[in-house]
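Missing here: one protein chain of the complex. Every other protein chain is in place.
Chain naming follows the written order as A and B, and within any one chain the residues start at number 1.
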Amino acid sequence: MVLYSQIYFLTMGYVMVAAVAALLAAGVLSLLHKNKRLHLIISSAILLVILVSSLTLSAYNQSFIVLNLFIVYPFSMFFTALFSMALLLVNMLASEYSTDYLSFSMLLGFSALGIFAIAMANSLITILLGLELITVPTALMIMLSGKKFIEAAMKLFVLGAVAVAAFAFAVSLTLPYGPQFALTPLSSNASVSSGYLIVLALLLFIAALSFDASLFPFNLWVPDVYTGAPGYVTAMMAGINKKVAFVALFEILIVVMYSLSGYFSSAFQVIAVLTMFFGNLVAMVQVNIKRLFAYSSIAQAGFIALGIATATQYGIEASIFQIAAHTFMIIGTFAIVLWLESKNIKTIQDYNGLNYRNSFAAFALTIFMLSMIGVPPLVGFVGKFLLFTSIIQVGFILLTALAVINSFISVYYYAKVIMSMYSKRDKERMDATWSINTTIAICLGFVIVMGLFPQSLMSASALASGSLLLIR
Amino acid sequence: MLPFIGMMLLTLIIGTIAAAVVDEGRSRRMAALFTGLTMIIAFGILVYSLITGSVNVHEDYIYYMVQFAVDFNFQLNIISFSLLLMATIVSFITALSGNTEHEREKTSSVLILLFELSAVGLFASANLIMFFLFWDVGVVALFFMLYLLGSANRRHAAMKFIVYEILASMLLLFAIMLLYFYTPVHSFDINTIIQNSPLIPTSTQWLVFFLLAGAFLINMPVFPAHLWLPDAHTEASTQGSMLLSGILTKFGGYGMILTFLLVPSGYTFSGFLGLLAGFSAFYAAFALMTQHDIKRIIAYTTIVEMSIILLGIASQNVYGTTGATYAMLAHGFGIAMLFLAAGSIGYMFSDRDFRALRGIIKSSVSTGYTMLIGIFATTGVPLTAAFIGDVLIFTGVLKAFSVYATIPLFSLLLAGAYLYYVINKSVLSTKDVTQNVEYIAREQKLGYSMLMFFIFFFGVLPFILLNFFSV
Partner (left out) sequence: MLAILVIVPLIMAAFAAILLRGSPNTVKYLALLASLVSLAIAIYIFVYPSGAQSFQWFNVGGLAFSIGTATQPINMLLLMLVSVITPLVFLYSIGFMDVPSEQPRFYFEMCVFAASMMLFAISSNLITTFIAWEMLGITSYMLIGFWYRKEKAPDAARKAITTILIGDIAMLIGILMIGASSGTFNFATIFTLPITSYLDVALILILIGAFTKSAQFPFHEWLADAMEGPTPVSAFLHSSTMVKAGVFLIAVMLPIYNSAGLLNIMLIIGIVSALIGVSNALTERHIKKILAYSTIEDIGLMFIALGLNAPYAALMLFFVQTFYKALLFMNAGAIMKANDEREDIYKIYGSAINGSIASTMLVGVLSIAAIFPLSGFFGKVSVEVASQNVVVYALILLMELGTSIYIFRWMFVTMRKSFDKSAPVEINYRSIPRSMIAPMYILGVLTIVASAAFPYVLRYIELGAGVVNYTQITVTDAAVSMVLSIFGIIIAYRVYKQGHRLHLESTSKALFNIVYNSQLVNRAYTVITELTARVANTVGYTDYAFDRSTYALSQGATSSGGIIKGIVNGQTNIYVLGFVLGLILLIFSFIL
């Protein structure tokens, strides 16, 4: 029996890794058969396979290593499951709204490879590879969507290159301290007394990954690129790419650099507070909805960073929970934004009377925003609650107070959007397309159900964070 | 013993869904039906308690957060039960008769049910997470009530409301989390915290006390955090105002009573709090005297009343606490009645400036008398429930503080004097042009008479509830 389950476990692991490869292959193949619908079905099926297998695998609290580059254990499986779900949604949105879906799907294949690589990374090289695989295809996705998107793509490309370069430099700096780029704790001689190089490495890691995780002040590109990119790519960047950077941060900081936790903890306290204030204060004056949500997602990233600042298992659990929660909130939100943008509805003013155009979309957006504020019983509340308790647990009362203040500031702009949606009654109806509706419904279901019964997600993230800290 | 709280919550959830599903014309009936059922269950608890001799309800439902041992736990004691009973009655009357102009009935019905759900859950919550959860649900429901059904300037008022209330809820959340970690046994359970809270270091208790007091003072509201209330009331629909003043402000009052139990060291500041309450009562009473909009005037009386209730809570003895609870119960009925009447005045005359109104009693006898009795009920005339509350509060104040602490009672004089002035100008006065009697719906008259009944019921027979307090 034990043997059987062991075989099953290994099989599923290989199936999953194979499925990731298959996704890439399917992307490339789609350029040949040029059938959008077929590709959508194939890629969705593959993503479903990844989802199911990773969900199955995450039930096993054990690990095995694939090709020395990947590792299958609850932490990685949690994120493969999460990202495969998110990719399913983004893929669906893109299939309908992308002008060049086939090239998008090819790029998505590459991107997905990077995403899953980081989620399952067992070595710093894998992460570096993953970062490259994410940044470049994403920039290309934006660029291929049309001429007006080129500026955003170039910004992402140029700045992404800076970040990746910094990351690569940092990776090389770890060489004297660790066992050959593996994701294992630094050897015991790695401490500040042994040299500032490791500190420099830590610093560069934080900077490079903060760039992708949109943490201040490395995130100045975010509003421009999020606004300038087509909606489905924005959804992907905010919902997936950013979260992947957090995953990499967990892997590097908590696993590799844990002996330096004193350093990165204080750094992340500063970063988190700055990011929250930056995101929230600027969001208050935004008129363009997409830009507003770009800033909102920056602020949310600040909240997630609070978990890293604690450097405890519980803090990481809270961050993981909030990542999962925010992924769905923001993808749902950007799905609505994407749909309305295609109807040339962009500013808060334009959102007036959305409730009377499409009450489902308005309701969903309201729920997403309430969840982002942290209103119970929605999933965002549980996430924030876990984050706040995690920082109180380690005694950062002032930090908690600042986070609470930020939570409060955010009410202002979210409420503004809500109010605008529910004003002006005389509007003709507007129906959303199937992909939008499906995406919204899935995200809405997640936000409400996980808010009312958060225990399963909490256990899963606790397991994930526990397993992450176990392998060090 | 029946699972009363579960039944109430289930009724309300089903009701919310039912009101959302049925068509516009039937939703109000749905709301009335389900709020009525909830009220009947609440009376069931009363009957059950009278039989067994004490209010003692404990119910646990499905797990919410296992890690923190937080379920959907509910319990009732006499303080929370009094407020719960009031909330169910006021909700029922709001649903039944608050919206006789048939404005967006579906929206209002759903929101009333949702808000009642939050009120029932909040008063019955046995742990602080549930308390916070239902608090926020209530705030959001009323935000929509205010924004979707309010009058012209509602946007501004709703924004103010949500900002103040979310500030309160964030302070509350912060305090809850601090309590969890600083209580030696790490718990969100209210009873557990109360048992263990003396072990929390005093300075931490003070911090928690300030946070909780901040949250609840905003909600009550008491100076200097009262600014949201007049605007919210002026712009809210009749139903919104009834729920806002009648029930939402009691969240804060109930919370304030809890605060002193949760952090006993807060007792150090009770004198300061009493001073603030006294000042607030006078401040609001004077500010009241410069108002002309009837709804705004009533809104300021809420601040006066809630300040006096805070004074009772701050006195921290059995009289003060009992009195504050009873005064909150009374205020719920009284203010709901005033707003119901003010709402129909606004509807009948399309104007709520009392200087422009004349002879309301001629146009609508029932509305006129309701206003009058509402004012009696507000100023604490004997045989109305507010009298019991006031008497007990000031007994408590006298026991706890000095004679000077009774001076805030004179704020009721200022408020009362101005209210009588308003009444004499607008209600009991000559009408230049004899206008036909405006149609007042039967439900509305029923609402008037039910509220009047309860005001006098709890005023004449206070022992029904007060006997439980000594248990």
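Rule of thumb we're sticking to: contacts are C-beta pairs under 8 Å (C-beta built on N, C-alpha and C of every residue); 3 or more make two chains touch, one makes a residue touch a chain.
Remember, it's a predicted structure, so these values are computed and weren't measured experimentally.
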| item | value |
| --- | --- |
| Contact partner of the left-out chain, one of B:30, B:294 or B:392 | B:392 |
| Residue, one of B:10, B:69, B:275 or B:318, that touches the chain absent here | B:318 |
| Residue of B:261, B:414 or B:441 in touch with the missing chain, whole complex considered | B:414 |
| Of B:76, B:137, B:232 or B:466, the one touching the omitted chain in the full complex | B:466 |
| Residue ranges of subunit A at the interface with the undisplayed chain | 154-155, 158-159, 162-163, 199, 203-204, 206-207, 210-211, 216-218, 220-221, 223-224, 263, 266-267, 270, 278, 280-285, 409, 412 |
| On subunit B, residues whose C-beta touches the chain left out of the figure | 163, 224, 227, 283, 286-291, 317-319, 322-323, 359, 361, 376, 379, 381-383, 387-388, 390-392, 394-395, 398-399, 403, 406, 409-410, 412-414, 416-417, 420-421, 424-425, 428-430, 462-463, 466-467, 469-470 |
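The definition used in the following text is that only the chains that are shown with their structure count from here on.
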| item | value |
| --- | --- |
| Inter-centroid spacing, subunit B versus subunit A (mean Cα positions, whole Å) | 42 |
| Complex contact set, residues of subunit A against subunit B | 370, 373-377, 381-382, 385, 388-389, 392-393, 397, 400-401, 404-405, 407-408, 411-412, 415-416, 418-419, 422-423, 453-455, 458-459, 462 |
| Contacting residues of subunit B [partner subunit A, same complex] | 62-67, 129, 132-133, 136-137, 139-140, 143-144, 147-148, 155, 158-159, 162-163, 166-167, 170-171, 173-174, 177-178, 180-181, 207 |
